[in-house]
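Below you will find the structure I want to go over with you.
Only a single protein chain was left out; the remaining protein chains are all shown in position.
Presenting chain A:
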Amino acid sequence: MTDILSLPPEILNRILDYLPLRELSSVCLTCKKLRDVVYVDSVWQKKCKQEYNFKSIEGWNVNYRTLYSKVLRPYGDLVGFWRRDFRCYGGLLQVKYDKGCIKGLEVLAPASSRVDRPLRKKDMFIISITSSETVQVVSVHSFPEKKEEGEEGDEEEELEEEGKEEQRPCLLRVEQDEIEGRVLEYKVTDANFILQKEGLINHPVFRRWISEELEDDPYAEMYLNCVLRKGVTYLLSRHEYRWFPLELPSKYRVNVPIQPGLFKGTYSAHGIEILSLDYNDDLTEVTVTKITGDPNVPASEISLFGDLTSPLVLTAEQQENLDSLTAIPEHHAMEQSGSTVRQPFRIPEHFSDRDNRYIPEFCTFRCRAKGRIAGHSFMTPCFSKGHFIVFDESKFGMVWLELTAFSIYFRVDENELKD
């Protein structure tokens, strides 16, 4: 009589494919032949792919079974995007598979005023496994080389691009909080060591932070305070963070003036921030939410929302100055809401904008909108009138009527966020 052990391995594998972990281990314990079949690495390769979307074992010095049991089971769920619960500043974390490790990268807005540049990424932590099957979870820090004595007064000193990189053990844990849901906790175990090396008043690190944030910003002097405050808070955080899962808006929408996604926007003194644009289900409203924030309007708050049911088509003359713009009757509307109409775009007289180089002369969609403004620490928040403008799929803008200012937003390229 044909029995189960006489089935060829490829058929036994097919049957194993249907079994959850616990049954696989039970099957292992029945006899040597079945144990060997379960231990075949291709079984585990499939599971790694199916359950954790793991593709390439290149660089990992272990087999799929070890990878699955020691690395993916505890840490595979970290892969994806997280938003940081960090004061008003928020933050974005990308965890992805890298060669031979799982890597956490802090994703930062481009340096001040260069909103068309790509996001910056900094290694934050690395999860790997040694060939003796010990899992290592380390945080990554880099310290610029200290300058030699005697060069302190030199204003022209340039900081080293590459510093010394150090790895310190850190704790990474996903907790399930009753109210907040999934939370990723990160803590460098000997933060004091780091703080000592960085120091709040440690000259090279602080200066490097400032120069990275400001780069070639023409308004650097004016906005130094904001950056200083942010830098101090960042260095003071003692390298202990919490993150919540973040779903990037990716659904393709029909009949919208611009596709949802992540954008970089200019926020004057606060530099560039990362935001998420999406729509409500009945496509009557477009909402732009902050992923990184500032002391006025923190992360997770809505920065602006546009009313798609009140689109506008304006002439260049109507946009000459604030008076002509506000003279547009409240109920001036178009035949079909939501449809895009190419029309001229002008920044009205006396409106401030950070940078002239980006302003297009035409836009494809315009509607009434409201933008969030608030005092420091989100005091007395309110909504200020404006217009939401779509230039093309890669940029949109906000004309702040009451603030007499203009902000532009550039789409974050898909490739910047790819695995």
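Just so we're on the same page, a contact is a pair of C-beta atoms (placed from the backbone, for glycine too) under 8 Å apart; a residue touches a chain by one contact, two chains touch by 3 or more; residues count from 1.
In this text, contacts and distances are computed from a predicted model.
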| item | value |
| --- | --- |
| Protein name as given in UniProt for the chain not displayed, "Globin domain-containing protein", "S-phase kinase-associated protein 1", "MIF4G domain-containing protein B-like" or "Aminotransferase ALD1" | "S-phase kinase-associated protein 1" |
| Contact with the hidden chain (one of A:30, A:280 or A:352) | A:30 |
| Interface with the undisplayed chain - residues on chain A | 1-8, 11, 14-15, 17-32, 34-35, 46, 49-51, 53, 69-70, 73 |
